[in-house]
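Before I ask anything, here is the structure I am working with.
Only a single protein chain was left out; the remaining protein chains are all shown in position.
Our next item is chain A:
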Amino acid sequence: MSATISNRSFRPYTGEKARISRAYDYLILVLALFLFIGAFHLHFALTVGDWDFWVDWKDRQYWPLVTPLMGITFPAAVQYVMWNKFRLPMGATLCVAALLIGTWVTRIFAYHYWNFFPINMVLPATMLPGALVLDFILMLSNSLTVTAIFGGAAFALLFYPSNWPIFGMFHVPVEQGNGQVTVADLFGFQYIRTGMPEYLRIIERGTLRTYGQYATPLSAFCSALLCTLMYTLWWYIGKWFSTTRYLNKI
């Protein structure tokens, strides 16, 4: 089809054609919204999982490492389609917004009303600032390489500081049982989860150590590096698994 349309012969849709085309836009948008709510939310729950579910899992080391790394996947793939096929720089924002809608619905209905957890114990994190910047960089650079390096890095680096205003107050210390815990830890202790003993949490384990007690910047930069690679991988996944052949028949 691309070979058949030239700049000179191009005629914009008018009248009934324009109206149907617009209806098609809305149809696709609504379907895409539900698709991303379901698919991205499922992907996120299976990969980030407890780090995103519980306030007492949001540590300073693995949470800022794992969440952007798994969170940049769908945005990268959808950005490929939205940008390369339609020049729409909103793939990342659309994906992350859909994820947040799904997450809020789940937290309210499944965690709060169904399983009785206080909603503040299961507050979701936001990746919207990083997603916006990812879209801006792709639009302005029109380059996979630049977006992967700078957008991927920004997506990871902005994650923790954009969430600290939400979750910082859960890191205020409380005295409990002759020791200090955070308010978040207290939630984990008080609100009983039968399948979630304290030792399951992955808090500063392994060889990823703090540097002068600063753990988060190290994790964030590590995540930034990995996000550049993950972005590229998922960009190509978007390329391999997307098609516009149905549009060609219109």
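FYI, a contact is a pair of C-beta atoms (placed from the backbone, for glycine too) under 8 Å apart; a residue touches a chain by one contact, two chains touch by 3 or more; residues count from 1.
Heads up, the rule we're going with is that contacts and distances are computed from a predicted model.
Taken from the listed names "Chemotaxis protein CheW", "Methane monooxygenase/ammonia monooxygenase subunit B", "sn-glycerol-3-phosphate transport system permease protein UgpE" or "(2Fe-2S)-binding protein", the protein name that UniProt assigns to the chain not shown is "Methane monooxygenase/ammonia monooxygenase subunit B".
Only one of A:Phe34, A:Phe86, A:Phe109 or A:Trp240 touches the chain withheld from this view, namely A:Phe86.
Although one chain is not shown, part of chain A still touches it, namely residues 1-2, 5-7, 9-10, 12-13, 18, 21-22, 24-25, 28-29, 56-60, 85-90, 93-94, 96-97, 100, 104, 115-120, 123-124, 126, 128-129, 131-133, 135-137, 139-140, 154, 158, 161-162, 164-187, 189-194, 197-201, 203-204, 215, 244, 247, 250.
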